[in-house]
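With one protein chain removed, the remaining protein chains of the complex are shown where they sit.
In this document, chain identifiers A, B, C, D and E correspond to the written order of the chains, with residue numbering beginning at 1 in each.
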């Protein structure tokens, strides 16, 4: 299946490491965007070590004072319109973790 | 200070290990009562390794189907009335974590 | 063009999830899609009449009214969740549907995509 | 006998924290203490008129009415939090106070113990 | 004529929020969804408890006596009574040292005929893959 999950908190949802999909996307929204923008004790978030395509919502980065220039290169920044395209074109099923 | 903290979730609040008090109580309520009643992979909850006096709310144990006979011996089971006495007699300051 | 069903169970101000659901609806409608928004749990507060527009609190009544005008957006409250909270039809903004929970499943049945926002 | 001030910021059904606050108030009043309960954020939903007593949802309007009768219990809504949600005086149960946030600090000022339930 | 399968995956603990409760009530509402659909169309729900969510299934929950709200135990029995498939993750039960003795396995006393299935997470993953939509609580 083509599965995209939304990570909306700044901790790693326990179920994340158990999920498998033919195409797997992790969409960082709300407080999930800190995973893309911050290091903790110099280490990138463990969420970013998952085998997935990563997206972060630009509106939620900006709201929190997080600069798009500073985010992890693995992560593609998209806005709400980009998210709509992702939902209809790239993935089929979704989980809001 | 005499400080009691309420732990209401079944994870360890990050601030817990940093708090110091002359008398320190940890009151397990709501989903915090799982710390007293369950082992995870055979291990007691790390919350119970803190240097503190432990209490768990009997009403919240029972609501969740957790038997008072099965809880960790470090933990004293109290009801709401016992909690009122604890609040007025044993501690002065409180944090709901 | 497709149909997106969003279920949102989080509350008006207590979480930004309703803000997310409304903004995603706006973007989807703008791109020509059809959106059903199902509100359950504290999410039913989105439709409460008489909300005040304070800058310290999310105010979504305005954007929802605009969305309803497009004809491509439906929003429906869970009847039991609303009644439990004392929010009946007279407390609910015009244009909101009120249905039992099976309505959400029926909407999901005919949706191309479903995004269910379940937590608080 | 002492005075306990409880601040509760969590919502009616979305979390059991209001249930906790009401049950703790009952136990404290029973033991002769005086209780002030301050409701902010989604906690203001506790005082909404017309709540339905469904077994699937917390119904606290009854216990609160009983507590008010004791004369040892006061409950007060944060005015801005309620207005933002469309809950004005006419939407609020009898016996509830409505004040600005400084009321909470004043209540805490004269309290022997303060329990602040801040999260969602 | 179409059947759409929907997986209700419950990962949250009971009672702190109403999340898991609403998972059950929404899944059960599939019993009446036909009134909105064309002849022959229907929704096939499957309920799966994973992670901490397996603790929703513990027996002897006294929430109704103490807090006046129906217990998750009662809801799970209702689901079984109505022949909804209820799956519980085996690895998560084991992690908590729990077995079938500790959880709601049937609704016999109210006339239910089917039982809870304790299954490996892999099986739940398969159910997710074969579902049309995922509702994660």
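In the analysis below, a residue touches a chain if its C-beta (ideal position, glycine included) is under 8 Å from a C-beta of that chain, and two chains touch if they have at least 3 such contacts.
On a predicted model such as this, the values are computed, not experimentally measured, just so you know.
J.: Determine which one of A:6, A:34, A:54 or A:91 touches the chain that has been left out.
T.: The missing chain is touched by A:34.
J.: For subunit D, which residues touch the unseen chain?
T.: 7, 9, 40-41, 80-81, 100-106, 108-109, 111, 114, 116, 118-120
J.: Considering the entire assembly, which residues of subunit B contact the chain that has been omitted?
T.: Touch set of subunit B with respect to the missing chain: 1, 3, 13-15, 18-20, 93-97.
J.: Considering the entire assembly, which residues of subunit A contact the chain that has been omitted?
T.: 8-10, 30-31, 34, 38-42, 59-60, 62-67
Definition applied: only the chains that are shown with their structure count from here on.
J.: Can you list every chain in contact with both subunit B and subunit D?
T.: E
J.: Work out which chains are contact partners of both subunit A and subunit C.
T.: Neighbours common to subunit A and subunit C are E.
J.: Which chain's mean C-alpha position is the greatest distance from subunit E's?
T.: Chain D.
J.: How many angstrom lie between the centres of subunit D and subunit E, each centre taken as the mean Cα position?
T.: Comparing mean C-alpha positions, subunit E is 33 Å from subunit D.
J.: Starting from the mean Cα coordinates of subunit A and subunit D, work out the distance between those two points in Å.
T.: Whole-Å distance between the two chain centres: 38.
J.: Touching at least two other chains at once: which residues of subunit A meet that condition?
T.: In subunit A, residues 94-96 touch at least two other chains, as defined above.
J.: For subunit E, which residues are shared contacts with two or more other chains?
T.: 15-18, 25, 52, 67, 133-134, 136 - these are the residues of subunit E that touch more than one other chain.
J.: Report the complete set of touching chain pairs.
T.: Result of the pairwise touch check is A-C, A-E, B-D, B-E, C-D, C-E, D-E.
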